[in-house]
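The complex appears here minus one protein chain, its other protein chains still in place.
== chain A ==
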Amino acid sequence: MIGTTIASQFPKVPPVVLVVEDEPLLRMMAVDMVESAGFEAVEATDATDAIRILEQRTDIRIVFTDIDMPRGVDGMRLAAAIRDRWPPIEIIITSGQVDAPDVSLPVRSVFFSKPYRENEVIAEMRRMASLQ
């Protein structure tokens, strides 16, 4: 109880969300969505870029990634790599496919079909951020 009280006295650091999307417009919108929900957004244009960022930063809490990106590792392999190398990071996957892809999603990951409903994605991010 005392710990909680002390922690809540400090200004809360917003959880960091890494947005991985190769389409600039969609990336911009996703960043807006993440920021308007009170998170800090970090952008990556492809999976290789995302891996590089993840290797440099240790404060990323959630990765929100498209899985149909053309260049470099595709999103599914990115998600698998994250689950493997950075197990605590939460993963949200989006795609123009209707359903989650046939290949199994990494554990503790959630899928949204494009175009996604922002309120649903934000709700999921909040839920994930609350799991500490």
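Quick note on the criterion: a contact is a pair of C-beta atoms (placed from the backbone, for glycine too) under 8 Å apart; a residue touches a chain by one contact, two chains touch by 3 or more; residues count from 1.
Going forward, contacts and distances are computed from a predicted model.
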Checklist outcome for this item: By UniProt, of "histidine kinase", "ABC-2 type transport system ATP-binding protein", "ABC transporter permease" or "RNA polymerase sigma-70 factor, ECF subfamily", the chain left out is "histidine kinase"
Next on the checklist: Considering the whole complex, not just the chains shown, which residues of chain A touch the missing one?
Outcome noted: 23, 25-26, 28-29, 32, 68, 95-99, 113-117
